[in-house]
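Take this structure, written in structure tokens, and hold onto it; I'll ask about it next.
Every protein chain but one is kept in place in this view of the complex.
Naming follows writing order (A and B), and every chain is counted from residue 1.
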Amino acid sequence: MAGFDTKQIWKVFFILLAITVLEFLIALTPALEGIRTDYKLAVNLTYVVLTLFKAFYIIAYFMHLKFEKINLIYSIALPPVFVIYCIVLVLYEGGYWNGIREENVTSNQKIEQVENHAPEHH
Amino acid sequence: MAHAATAHHDHQAGHGHDDHGHHHETFLSKYVFSMDHKMIAKQFLITGILMAFIGMLMSVIFRIQLGWPEGTYPWMETLLGKWGKGGKLSPEFYMGLVTIHGTIMVFFVLTAGLSGTFSNLLIPLQLGARDMASPFINMLSYWLFFVSTVLMLASVFVETGPASGGWTVYPPLSALPQAMSGSGLGMTLWLLSMTIFIASSLMGSLNYIATILNMRTVGMKMTRMPLTIWAFLCTAILGVLSFPVLLSAAVLLTFDRLFHTSFYLNEIYIAGAPLAQTGGSAILYQHLFWFLGHPEVYIILMPALGLTSEVIATNSRKPIFGYRAMIGSLLGISVLSFIVWGHHMFMTGMNPFLGNVFMILTLVIAVPSAVKTFNYLATLWKGSIHMTPAMLFAIGLVSMFISGGLTGIWLGNAALDINLHDTYFVVAHFHLVMGAASIFGMLAGVYHWFPRMFGRVMNARLGYLHFWLTLASAYMVFFPMHFIGMDGVPRRYYSFTEFEYMKPWLDLNKFISISAILGSVAQFVFLYNFFNSIFRGEKSGQNPWKANTLEWTAPMDVRLHGNWPGDIPHVYRWPYDYSVPGAVDDFIPQNVSDDELPEAARSVNREQTLAAEAANQEKKEEASTLAFSSLFSKLGFRKG
Partner (left out) sequence: MSTHSVAANEGKIWDGGNEPFGASYGKLMMWFFLLSDAFTFTALLLGYGALRFSALNWADPDVVFQSAPGIESGAPLVFVGIMTFILIMSSVTMVLAVEAGHRNSKSEVVKWMIWTVIGGAMFLGCQAWEWTHLFSEGASITKNPFAPELVPYIEKFVSQGMSHHEATLKAVNEIPHNYEFTSLFFTITGFHGFHVFSGVVINIVITINAMVGTYQRRGHYEMIEKVGLYWHFVDLVWVFVFTFFYLV
């Protein structure tokens, strides 16, 4: 059956290993500390992209999806679109809650300030 | 596990022909742990009917409270014990009843009872398969469902009462046992029951999908499948993709309850003291819940739509109008249903930008819904209509679907929803479009396929009585709710007498309650008819409705596990060849090949089919333009 030869399997294994090692390097190399703090979003996106690569290799080769009939490939690969939509929306929503929390914190601080200062004015 | 099923299945495929007496069937293996899809369908149906009556009687009890908030009834105390002290329903139990009523109706009756029954019965029979892909998993699916119903019913009897936060069990009410009495053990049982239900539904759906893909008989192209099957397929896909999200939501909720995490809890004060559990978000639960919840309403509706397509075409003696458009709209509805869940959350404090996204997408649902409606009407148009009870109920579905669907467009508009959310208007909307419509579809299915299940027909006179009483009472109950809702009367209130502005609605509420009781009594006509006909109904013969689909070619001997003796029929045509000019009868079953037809019918038939296809295409476009233009005018863009 196509796609199931031992050489191929080990090749995929080394690809996965290499990607993981790369992730570790990004996460741990001391020289990159500055980049990690300054470009946090970009670094995180890099992780996500690398993870998606790994996912691709696992699904395509280990789970053999790449060698299945095209119909099966589509019926597995398309539904996650809904998930992506959901992720985008709900993360956006999480950011919005964050804004509300921050606002609450600052307004609480203001209230505290006012309360603390109130007696002095009288 | 799976391998036992496999072996069994192979056996079926190999020896389907001489199956009686081949197994040593005991009472247990035949009626209880049966792996025959026809028996499992009956099990689902009977459990579903039972649950429907339980849910209905619950609604009668709380409707009495709503209609006569001051009244006392000694029998209430006899029936409910401490929940009915002094003959009056207690507020706690009122909430419990509303919740369990909703849960039972949504999940147990209209999800399992409807889709479970008819997917099981019709998928193998209409596709020409010996049984489900995995009869064993099918059996497991029923029994898990059964266990979950038992747990849910048991929760009604616990000391502190059943879950009481509404069928959507929003936290923090549902997350904090101290929030209300029903949030104790009752809520835990609710979650347990739902988890098992999800497993059952998943097993069922996987089986339906695998069967539809792999087990069609020779010639049964996807585009020759009856619309029922298409509906079951879409339903199963929705179930497979959305129930797991509810599972996750339930897991997190369970952890909040049992391990005091705070996934859904934030800044809560109880009697002035802050709760230690903080940092989560109750809105997160709603997102997860409605990611299931919205597809769920279509999981409920779509099988009913599928059954209706079949019943209407058969009893109009006409090809279904817009076969492909019907499939397209089912697929469209399925896709849309995953991206509009937020319309249930306009008022939660969700990010307003998301509100806009959800609003626009929600209004698009009107398009496929309108396509379906137009196609039903066009199928009826100039048909030679046979008013069987099934046909009446199918037309009833169309009526309910229109009435309830229209208000959906109001609610989908975020600005209007500010006023209407959580009022009786919403109750009216979803009871018409989902509750009544799906029940009508289910009843249409029961009347239509009763012969297929029991070899007898249900009494038609009683059927007519049942239909007219049900139709009238459904409208009498739910239509007035629109007005009450528009006046701002909230749903899930125990009593309307507390606020001055609600008092004028008291009389209307009495009217609703009386209608509800009338409607409930009418269902006993059905119950009698159903059980009486099983034993004493008129024998139906092989094909009582002169339908084209394969289930009517399989022998009515229900004991035949494997469906057809000898070879499975092959399929040569789509299922809607009714009134073909030149043919001997006004219907040509799917397993009749062109060679068996008279010459005239053969050629005309082909032209006819092509013409129908072309007309369908045209009408489909017309329908969508119509829907679009109404949508645009709704949105305020007026053309020219």
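Descriptive notes on the structure:
Here is the rule we use: a residue touches a chain if its C-beta (ideal position, glycine included) is under 8 Å from a C-beta of that chain, and two chains touch if they have at least 3 such contacts.
Here the structure is a predicted model, which means the values were calculated and not measured.
In the complete complex, the residue from A:Ile9, A:Ile35 or A:Ile111 that touches the missing chain is A:Ile9.
Listed residues B:Asn207, B:Ser438 or B:Asn509: the one in touch with the omitted chain is B:Asn207. Although one chain is not displayed, its contacts with subunit B can still be listed: residues 2-3, 6, 9-10, 13-14, 127-128, 133-134, 137, 202, 206-207, 209-211, 213-222, 224, 240-245, 247-249, 251-252, 255, 259-263, 276-281, 284, 287-288, 291, 570-571. Counting the whole complex, the residues of subunit A in touch with the unshown chain are 1, 4-6, 9-10, 13, 16-17, 20, 23-24, 27-28, 44, 47-48, 50-51, 54-55, 58-59, 61-64, 68-69, 71-72, 75-76, 79-80, 83, 86-87, 90-91, 93-95, 97-98, 101-102, 105.
The working rule: only the chains that are shown with their structure count from here on.
Put simply, subunit B touches subunit A in their complex at residues 241, 281, 283-284, 287, 291, 338-339, 342, 350-351, 353-354, 357. Per the touch definition, subunit A reaches subunit B in the complex via residues 79, 82, 85-86, 89-90, 92-93, 96-97.
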